[in-house]
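What you see is the complex with one protein chain gone and the rest in place.
And now, subunit A:
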Amino acid sequence: MKKRSMLWLAALMLVLSAFLAACSGGEKAGTKKEENGGKSGETAGKPQDGGTLVYALDSSFKGLLNYSFYGDAVDDEILQLFDENLIDYDAQLKAQPYIASWKTEDNKVFDFEIKKGVKWHNGDELSVKDWEFALYTIADKDYEGPRFDNVRNIVGAQDFHDGKTDKIEGIKVTDDYHVQITFDKARVNNLDNLWTYPMNRTAFKGVAVKDMMSAEAVRTKPVGLGPYKVTKIVPGESVEMERFNDYFAGKPHIDKIVVKVIDPSLSVGELKNGTLDMTSFHPSIIDQVKALDNVNAITYPGVSYYYVGFRLGTWDGEKNVMNEPKYADKKLREAMFYAINREEWVKAFFFGVGKPVNRPIPTNHWIAAPNDQLEQYKYNPKKAKELLDEAGYKDVNGDGFREDPNGKEFVVNFSHYATQNPTFEARAKAMAQYWEAVGLKTKVSMVDFNLYYDQLEKADKSMEVFFGGWSTGSDPDPTPLWGSKALWNYPRWVNDESDKLLDEALDINVVGTDTNKRKDLYIQWQKLFMKDLPILPIAELEETMAVSKRVQGVTFDVSGKNRPNEWWIKQ
């Protein structure tokens, strides 16, 4: 008996290691796409009604199927098919009126009006009271979801959260279609940060806030506003949706959408067999998807970027303090940037769906500075060497690697996160080779993805130089990532001028409602950022999606897919 269990153990270890290596993906854990772009792009032919579309998710969903409670990208993919945001974002991620339109004089008091006759899946008509209900739910002290940040700025929301009042002063409902929302302060991005997803009041009737997360209306019988309504859910496995005939923006064409969880290793086979119509996939299999005759491999601009960061300081519990001297010399950072051949690196490891980026903002965002206004830092190992010489990093003991200006041994401790993706280690090593080529000794460590940011926060020794990535939402404000009081500012970069520019860009007295003025400030900020170089922006990645050729009318832009009511299936 002993023998058998040992055998099992050995087999299990073997299987596990091989399996983990074989699996791909997970890079963009927590990536969140904002709501749809709503751009119609009908291809040739007249839409036909009918058919069933099979949509695959690459990992199992948690089943938090209500916008107010969901937390991850997988649940979001399902939500996008059956629920709606009250406002919409265009291809530059600017807010546009949709179900709700708004008026504001001063960016502090907003008057919202919603369309009449918008129907919930259960037949109720949408009222601003549904929205008010969602805001109250989120502000409740028993609410356990992550959205309170999007409600906090409304006058009285914090007091309500703390139990001091039983009414949020800043929300005034006039009638079923009009509501006035007052923020504690005029901000340029008040609207971008506001929670604009309503919750159906009938479905949640009689459910206490603390029980809502496990309620039927979230788990098994969600009610939305979108073009499809959920008819059945098999937890963790599949969701069946049916056409919602009373959808306010027109009757959808496809009869049914079946959302299934399919292991990524099976998706190519399923696509080939025609048993799967639409799925996002990891860029590493793009060649296999492209080789299929019946499927289009679509790439569209994403909102994520990757960078190499330097530890410049520490987090003192409330703000960043720049007190780490090792990489404080700007010339060293510049030299390390010039040493990297980004074109070659991106080509080798991003499977043709990435391109080098020159700023901490994705190219497709409306505030992105044009390349000709920014320093390009083209691959130039000669210049890198010169800069290092100038800064005093010279090889004094003749081992082929440079020592620091004091003549002490200098090692770049570079870390990269590790997932099941086998290319990560290779690409980290390739990066190290660039630095070694200009004489900087580099030590690479791979850290498990789930712990990576945790350890960064704790300033682990091996992570003096680190690879990282961010994906941005519709709010362009970079303060949460690069402000001096931002916890996510992992380089711990502090720059007074940067803080000033970022504050000004949000200050209603400086920019008013003029988006060009705001953009100018952000361009100035990007120039400053690229001059100071607390991080080395490396690449931005495109999103990849496989769509069967029989499915028509699907378009993509930076904010994601168009709404499924515009899709149809060639019969």
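By our rule, contacts are C-beta pairs under 8 Å (C-beta built on N, C-alpha and C of every residue); 3 or more make two chains touch, one makes a residue touch a chain; residues count from 1.
What we mean here is this: contacts and distances are computed from a predicted model.
A chain of the complex is left out here; the name its UniProt entry carries, from "ABC transporter permease", "Cytochrome B oxidoreductase", "Cell division protein FtsX" or "Imidazolonepropionase", is "ABC transporter permease".
The residue touching the chain not shown here, chosen from A:D49, A:E425 or A:D454, is A:D454. Of A:E113, A:D184 or A:D475, it is A:D475 that touches the chain left out of the display. Screening A:V109, A:M213, A:A249 or A:I508 against the full complex identifies A:M213 as the residue touching the chain left out.
Although one chain is not drawn, its touching partners on subunit A can still be listed: residues 1, 4, 11-12, 14-16, 18-19, 22, 29-32, 59-60, 62-64, 69, 71-72, 144, 146, 148-149, 213-214, 219, 232, 234-240, 258, 260-263, 265-266, 269-270, 272-273, 448-451, 453-455, 470-473, 475, 480-481, 486-488.
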